[in-house]
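The complex is shown incomplete by one protein chain, all other protein chains being positioned as in the whole.
For subunit A:
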Amino acid sequence: MKGNEAIAHAAIRCGADAYFGYPITPQSEVIETLAALKPWEETGMVVLQAESEVASINMVYGAAGAGKRVLTSSSSPGVALMQEGIAYMAGAEIPGVFVNVQRGGPGLGTIQPSQADYFQATRGGGNGDYYVITLAPNSVQEMADFVDLAFELAFKYRNPAMILSDGVIGQMMEKVVLPPYKPRRTEEQIAKECPWATMGRTNGRKPNIMTSLEMQPEVMEQRNLALLRKYQQIKDNEVRYEKTLCDDAEYIIVSFGSAARIAEKAVELAREEGIKVGLFRPITLWPFPEKEIAALAEGKKGILSAEINAGQMIEDIRLAVNGKVPVEHFGRLGGIVPGPDEIVEALKNKLMK
């Protein structure tokens, strides 16, 4: 099935309580699949087409703040509209999940694939000091697997979590093993696991308030510092990545998502030519595997950041490597997906001359 369809199936199977969304290419199959599957008849999951992405993310704010497992999905221009709601979720510590099936920009851009929302995803994206847990799938299988993972991480840390996909992963068809069915949580479970939820004062407890507002600067600073401590905890515990053929490598290609799939083939082609190159794939883009990349850079001749954008992740790689080895970028823009041979050429031209 398609990556977008896998998101829909996985959401139902991992006990999601609601999906709110608005159509946009190239991810409309998510809401279309959900509408066709009618999960409200089987699991009771709510599926609602909202009037805009602004509304759908604020629906996630409301329902996830009320303790439910809720997700939305969109593509780049729609995710730009959602940034208000995501910042409010980060501020109020609401554990919602959203999927960005990226397309090219800026503005309306193109409906073709891109990875140009890396900055937006890994730098918070909206106003204020905050981060969103960001998972980058490189296959239809990971599209399916990361839905439950995103929910687990979101609830573990009471933080919004994003699946940063793109038009390639969303639209391509692959075999996929769907996760087993997990029942939706009962009211008792939610009340126990989410004592902060605005679901009515269970057993007459004190009121719960979901808000990001604080007028006293001294108190607000403490809230900001508490968020920072939480982000440090996430950085310490949740970095995920994958290494391929890095042990004997002289050069490293760093790539995420669909670009990493192409880079896998590029590594294969380069090795056929006798170039010792390995692939490092960050799976969490925030938290970024900075320590792992810094360690990996030791003794290498160079690192190529292969991304389908004008050079965004390269900034994080350079910060991690801190000048120890040369770090260069290769990318295609405008919705063009590069071939593996282009990455090999870039490796030769930018690092091996």
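The rule is simple: a contact is a pair of C-beta atoms (placed from the backbone, for glycine too) under 8 Å apart; a residue touches a chain by one contact, two chains touch by 3 or more; residues count from 1.
Throughout what follows, contacts and distances are computed from a predicted model.
A chain of the complex is left out here; the name its UniProt entry carries, from "2-oxoglutarate oxidoreductase", "PTS mannose/fructose/sorbose transporter subunit IIB", "Cystathionine beta-lyase/cystathionine gamma-synthase" or "SCO6045-like C-terminal domain-containing protein", is "2-oxoglutarate oxidoreductase".
Considering the full assembly, A:60 is the residue among A:60, A:99, A:163 or A:283 that touches the omitted chain. The chain not displayed touches subunit A at residues 17-18, 20, 46, 48, 50-52, 54-56, 58-63, 65-66, 68, 70, 84-85, 88, 92, 198-204, 206-213.
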